[in-house]
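A single protein chain has been omitted; all remaining protein chains appear in their positions.
Here is chain A:
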Amino acid sequence: MFPFVLEKTRSIEDAIAAAASGARYIAGGTTLVDLMREEVEMPDRLIDINGLPLDAIRIEGDDVVIGALARMADVAANPDVQRLQPLIAESLIEGASPQLRNMASMGGNLLQRVRCPYFRMLDAPCNKRSPGSGCSAIDGLNAAHAILGTSDHCVATHPSDVAVALVALDATMRVRGPEGERSFPVEELFRLPGDTPHLEHTLLPGELITEIRVPGGPYSRRARYLKVRDRASYEFALVSAAAALLIEDGVIREVRLAAGGVGTRPWRLRDCEAQLVGKRPERQAFAEAAALAPQGARPLHHNRFKVVLLPRTIVRALEMAGEVA
């Protein structure tokens, strides 16, 4: 590996100052070390943030508040998270492996980079890695790539599972940077590739994710995450769906829906949601709403199947959410 300097800190201010002057945060390292070893990312200064007091999980009113350094495994196993936000727990357990979840942090998970194989092949054109070089996936092996939110410059999916759940549930995040603190919806963290595919998120230089807040709603407990992939576990999603339902008097009162594996960012499905409110929770209604999900899809040569698989996955996720007692 190339040379770099590793610094540690126990102070949020010092961490932010270091990052503002060019250092990269490192948490679990499960994305960063991997990409550094392949020389896809080559930061010369790392700031180890694991000494910061940002790993707590707490309940505030109806909200579950998760520190950015909480480990995926700890969040998934937390009894409050399981009880109040089962969708968060389930989407975490469906991601990566137990060993990785023991190391990987919530903040790092949201900022993990794409799994497009060309992104990691230093000799393949890739606009995300080297802006202006071209995109090898558009005419290449693109079965796993996105059908929604793509541009002529990049078609990679956002790989995070829990991000899909967080976007469905209207979670917000708090960040701190040289200019102070701000909060915004997790959905706004992710950029579409457009003609700047190398810019993936909306954090300002030096900004540190400190916590993620998941508001509780009456729909939260009837919520499921369904991940369709090439094998039963330890694989990224081909298509995934996060669904939360509130059913009253036999009618859907509230619904939250988002999809993974299909978009260049976690894909909230507001049109499908609107279509479902007031309907009976039946397959017919689910199917009619889910049919709206691939609106605007631009399938590639090898990933046309996602246009069909996406609505089916949504229907099944809604059925599963409806079955939750």
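In this text, a contact is a pair of C-beta atoms (placed from the backbone, for glycine too) under 8 Å apart; a residue touches a chain by one contact, two chains touch by 3 or more; residues count from 1.
Note that in this section contacts and distances are computed from a predicted model.
Participant: When one chain of this assembly is omitted, its UniProt record names it as which of these: "Periplasmic aromatic aldehyde oxidoreductase, iron-sulfur subunit YagT", "Carbohydrate ABC transporter permease", "Hydrogenase large subunit" or "ABC transmembrane type-1 domain-containing protein"?
Facilitator: "Periplasmic aromatic aldehyde oxidoreductase, iron-sulfur subunit YagT"
Participant: In the full complex, which of A:E60, A:D230, A:D271 or A:E323 touches the chain missing from this view?
Facilitator: Within the whole complex, the residue contacting the unshown chain is A:D230.
Participant: With the full complex in mind, choose from A:R37, A:R83 or A:R270 the residue touching the hidden chain.
Facilitator: Final answer for the missing-chain contact: A:R37.
Participant: Quick one: which of A:I26, A:M106 or A:I314 touches the chain that's been left out?
Facilitator: The one listed residue touching the chain not shown is A:I26.
Participant: In the complete complex, which positions of chain A touch the hidden chain?
Facilitator: Residues touching the hidden chain, for chain A, are 1-6, 8, 26, 28-30, 33-34, 37, 39, 48, 50, 73, 96-100, 102-103, 115, 117, 120-121, 124, 141, 143-144, 230-236.
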